[in-house]
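One chain of protein is taken out of this complex; the other chains stay put.
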Amino acid sequence: MLEIVREYWPMLLVGQYPNGPLGGLALTLIVAVLGLAFSLPLSLLIALARISPVKWLSFVTAQFVRVIRGIPLLMLIFWAYFVVPKLIGSSVSGFTTLVCALVVYQAAYLAEVIRAGIEAIPSGQIEASRSMGSSYILTMRKVILPQALLNVLPSMTNQFVSTIKETSLGYVISVNELTFSANQVNNLVLTQPLQVFGVLAVVYFIVCFSLSRSLRWLDIRIRRSRAMA
Amino acid sequence: MYLLEAQYLYQMLGGMVTTIQLFIVSWVLAFSVALTLVVIRATELSVARWIVDAYVEYHRNVPLLVHVLFWYFGMPELLPESVRSWLYQHNAEMSLAAIALGLGAAAYIAEDIRSGLRAIPETQFEAARAMGANYLQGMRYVIIPQALRHAVPALIGRALLLFKNTSVTMAIGVAELTYQAREIENDTYRTFATYGAATAMYLAGAFLIMFIGARIHAYYAISGGRNA
Amino acid sequence: MIKMKKVSKWFGQHQVLNDIDLSLSKGEVVVICGPSGSGKSTLIRTINRLESIQGGRIEVDGDDIYASHLNVNSLRQKIGFVFQQFNLFPHMTVLDNVMFGLVNIQKRSKKESMERARSLLDRVGLLEKINAYPGALSGGQQQRVAIARALAQQPPVMLFDEPTSALDPEMVGEVLQVMKGLAKEGMTMVCVTHEMGFAREVADRVVFMDAGQIQEIADPETFFTSPQHPRAQRFLSDVHIR
Amino acid sequence: MIKMKKVSKWFGQHQVLNDIDLSLSKGEVVVICGPSGSGKSTLIRTINRLESIQGGRIEVDGDDIYASHLNVNSLRQKIGFVFQQFNLFPHMTVLDNVMFGLVNIQKRSKKESMERARSLLDRVGLLEKINAYPGALSGGQQQRVAIARALAQQPPVMLFDEPTSALDPEMVGEVLQVMKGLAKEGMTMVCVTHEMGFAREVADRVVFMDAGQIQEIADPETFFTSPQHPRAQRFLSDVHIR
Partner (left out) sequence: DQLDDVKSSGMLNCGTLGTSQPFSFQDNDTRQLVGFDVDICKLVADKLGVDVRFKMMSVAARVPELNEKRVDIIAANLGYTPARAEQIAFSHQYFASRQMLMVRQESNIESIEQLDGRRVGAVKGSSSERDIKNRLPNSTVTGYADGSATYLALQQKKIDAQYGSEAGLMRFVQQAPANSPLMLIETAVFVEPWGLGIRKNEPEFLAAVNQILVEADASGEMTEIFNKWFGADTPYAMQRAYEVEPITSL
């Protein structure tokens, strides 16, 4: 495995760059960071819409979430890549498509996690806040979400980690991130697929593990600081 | 975009059947393993916690594809020759794929159930123990049934993902739905039609799972509500 | 100050409040008691519009609080509500809990809010717990924080829902002291409680509820010594067994 | 029946029980009271081995219950425990809650267990709630189910931890009636409670605890009218304020 890393590390790290588009681990990280950065706020909006007292709003978002959760991500990316440009009438790069599809897909899953978290907060908390005269939004922002998000942090961690791993589906619309690079390397090395994918596994493990550990650390720190642990 | 001929749809239905079989077998496996993990973990012994944590972290942080390849190409090499060749004569792809998927999903399910467990007050366990129930009886009759109820929404999500993730096993030649779709696409180059049909089938399966899940959720909802 | 006229409320088929008539003038203290499920909590919750009503009218300070154009948030700022289960915000310190309304709702400056919060916490005897989180407080302490929080916005009216039922005898004493202080200062208060001692000492009137109706309104002495309604007589006999 | 000798317990650095000596003979009823945090719950939990102890010895029926070879599960079947917060199993019906120990722990036949459960539920007056889930019961009803559940395995000893503190006055009455019945039948009972009425009527002795120590043991009449220990005097004055 070490020879493979020694021999092919530039390809695994940056893909064709600078002789071509950026790829490899660098691209994976960029897509993942963008995916995480946008899916969290979007999922919050979806979750809030889903529990909102406005009937049509919660109905529409519920159906949206249902459909998105029912489609394999690969297919979602594929359709986004070919159908969205037809709808909006101008072409969209594979990179943008991937990030958007990933954000929408993850947001749908994340929204369900967050919704469950919000619904698990005792209604007394909302009542306490509202009865002091605070608005719905203030109550959500200052009272409910800070508690709900912390409670579901473990599930959110799961979702974040899968966002990172699922960037690999970008290959289908030629976003040539880490898994694609590994496939290229595999094609060059030819007879050692287990070793090549072993390297791939180690890299993903390092990235994902760092994320899940930092989130756990954050979880413990917040709990400590709120004297809950 | 026009529709596919019956012959192709039939082929895809065959893939769908494989997908569903794979899903059911790996779900049952995943669920049993997850329950075992939860019970082990709940002992609060540090060795147990360490083992279960390692199991969960491995499966959570390594891509499923790699995990599937590992089970298909790596694991059987540890078996004696005769067992191996018997296995290869009997659809090894399918069984090894089910194992890989099942073990992977087990890690997530275990975490979901554990979250459900955290919602059960410790006093429930104490109440069972105070009546003379032993550790396993307390877990089996009192804690796990309640934890499962809390975990139902998370488990529905997990089932959906497992159903869709069965497609990863096409890398080792399991002829499931995506595999068949790719074959047909490659035979005809009618990409949109085939993938459209595949997407519709996945969606149908997913809706079925959501429907069953909602039923189970409703069935298990504990009546009585506010102070339970 | 508060006027309830023929207020009725249903949960589905089940009528929980039945033609409630009740008026409080400024500075008056009313204690509500009655058996479990008689609608006491529901009644005081309607005053704060935490429940919808299906009949009748409730006025606070002359405003119909169920009028659709009424700004419910500013209404609620005028009414402090203390819950039976405290409902403190567990992710905020004691100080932040008390400052919450001042800073976030009334948009006062941090400095001013802090001062006010400190003086309230001082008053309920919790100055040294200012940076603790609710999870680290005893029940009586939590209840006192809840009162301080409700008082922070200087509401002219306070509603209490069984503020002592979850406390042990010594803590009950602590909380009742604070409430007596408020009553003496002329706060308008509605209090659901079974603490006879408290009712005797501070209440202007005692309201006895049963099955969603007000069965008896009397001054405390009369009510405890010679209740008129047979249900109230039975209820009081049970209470006295203790 | 129960013998505690020099029992001590620490939570970390904090000593919660300090040289507790207490003996109960068969059929005796002891009430434990004392301020919050004094170690009352911890004390009765040690009798059921729900807590570990760091010093001393506890015997039930002559067996050292902290002996390592002791079968703790069969010990606990001999001791019924009723929790302050009931701790009913919310996913089982009332009947299943009461049958749980008989069917799943003692492995009795369904039929026999059912009969026994029904007769117990009849006794606590809940026959018509047999198929309800705990969430649909009022607090007093839940508490009575908890008692029936604890009685199902016919334990010779019952331990009660503040069985009425979460109830309203009327429900307190219901629960105390059942307990009085048990006492009359000769059940050995340890009960943490502040219900003076109950203590007066049924207790053979009252134990007053403070700061992890037994400060005073006396018969109820003496204790309530002329407590010896100054802390007990202060405590009782608080309780009487109510």
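Labels A, B, C and D are assigned to the chains in the order they are written; within every chain, residues are numbered from 1.
Basically, contacts are C-beta pairs under 8 Å (C-beta built on N, C-alpha and C of every residue); 3 or more make two chains touch, one makes a residue touch a chain.
Everything numeric here is computed off the predicted structure, so don't read it as measured data.
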item	value
Which of B:140, B:182 or B:217 contacts the chain that the document leaves out	B:182
Absent-chain interface as seen on subunit A, which is shown	7-8, 10-11, 15-17, 19-20, 78, 81-82, 85, 91, 171-174, 176, 180, 183-184, 186-194, 196
Interface with the unshown chain - residue positions in subunit B	69, 73, 76-77, 84-85, 88, 92-93, 170-173, 175, 179, 182-183, 185-192, 195
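FYI, only the chains that are shown with their structure count from here on.
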item	value
Two or more partner chains touched - positions in subunit A	none
Subunit C residues touching subunit D - in the complex, by the definition given at the top	35-37, 138, 165-166, 168-173, 194-197, 235, 238-239, 241-242
In the complex with subunit C, residue positions of subunit A that touch it	122, 124-125, 127-135, 138, 142-143, 146-147, 150, 226-228
Complex interface listing, subunit A residues touching subunit B	66-67, 69-75, 78-79, 82, 109, 112-113, 116, 120, 154-155, 158, 161, 165, 168, 179, 193-194, 197-198, 200-201, 204-205, 208-209, 212
